[in-house]
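Please see the structure below; I have some questions.
Shown here: the complex without one of its protein chains, the others still in place.
Up next, chain A:
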Amino acid sequence: MISEKDLKKVIEQVLLELGASGAKETCSISEEAAEQVQAIEEALPDITAVDLKKQVLVPQPENLEGLLKMKETTPARIGVWRAGPRYKTETLLRFRADHAVAMDAVFSDVSEEFLQEMNLFPIKTKCRNKDEYLTRPDLGRKFEEEELEVLRKNCVKKPQVQIYVSDGLSSTAIEANIRDILPAIQQGLEGYGVKMGTPFFVKYGRVPAMDVISETLEAEVTCVLIGERPGLATGESMSAYMAYKAEVNMPEARRTVVSNIHKGGTPAVEAGAHIAHILKLMLDKKASGLDLKL
């Protein structure tokens, strides 16, 4: 059974979404709202589904309408009220949930099932574990010789475009975006008549690992799809770093980046088409980064 408190919360949220100004007038509940409430079964409502931008917890603000308007202007967590000088339970738990999803994105691994499903064989950098990955950026860009041998054995040599996937700082971002973005890029490149190399996965990878990959496979253009450092509540963001004839110790300015790839930013399918376009441009202009005008 749903508790009275939960019921009230759901109703408040529904009323807010319907644009009612007085969220406290729970007696004027509409029929649609009542149906929505009944549709919720045993589980508690997902606290992360509450749109914070529309939620005001101040019990009797001088100007509720004004406060709601203020909230529209910023994603900052304002209008949250307090318990004594501390947060309300709801605010505290939502913050912890938003941090938890970010931490899980960093500290978990991309699953083997996922790699099999995507047909990506794995290699790894010189980092031995996640802690070493986080504390040794120098090792996250290097490989043992036998790992590179695996690459040489399994990959098409001298590809026009070498695309690979790497966990970076968010495994969640990889599992959320790769299913959509890889086919989108591939399709785009095929449309341009460009041949793609054999995709694979690099565990514990930093962006400059792509320079070693590029040299090993003698790729003309290299592109890594890599998880970004998560913000609160946004563990799914991924970036694509691309470079023409990338080489070890080249200036960072030679990389082109498309960042913020996730549902709430640039969706994966859209980003895939965009990336394919940039890769084609790099091949045509034989340049990348600051040398390439987009």
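FYI, contacts are C-beta pairs under 8 Å (C-beta built on N, C-alpha and C of every residue); 3 or more make two chains touch, one makes a residue touch a chain; residues count from 1.
Criterion: contacts and distances are computed from a predicted model.
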| item | value |
| --- | --- |
| Complex member absent from the view - protein name from UniProt, among "Amino acid synthesis family protein", "Carbohydrate ABC transporter permease", "Ethanolamine ammonia-lyase large subunit" or "TldD/PmbA family protein" | "Ethanolamine ammonia-lyase large subunit" |
| From A:Val58, A:Val156 or A:Ala253, residue that would touch the chain that is not displayed | A:Val58 |
| Among A:Val50, A:Ile78 or A:Met250, residue touching the chain not depicted | A:Ile78 |
| Absent chain, residues of chain A that touch it | 58, 61-64, 66-67, 70-71, 73-82, 84-87, 91, 95-96, 98-99, 102-103, 106-107, 131, 134-138, 169, 229-232 |
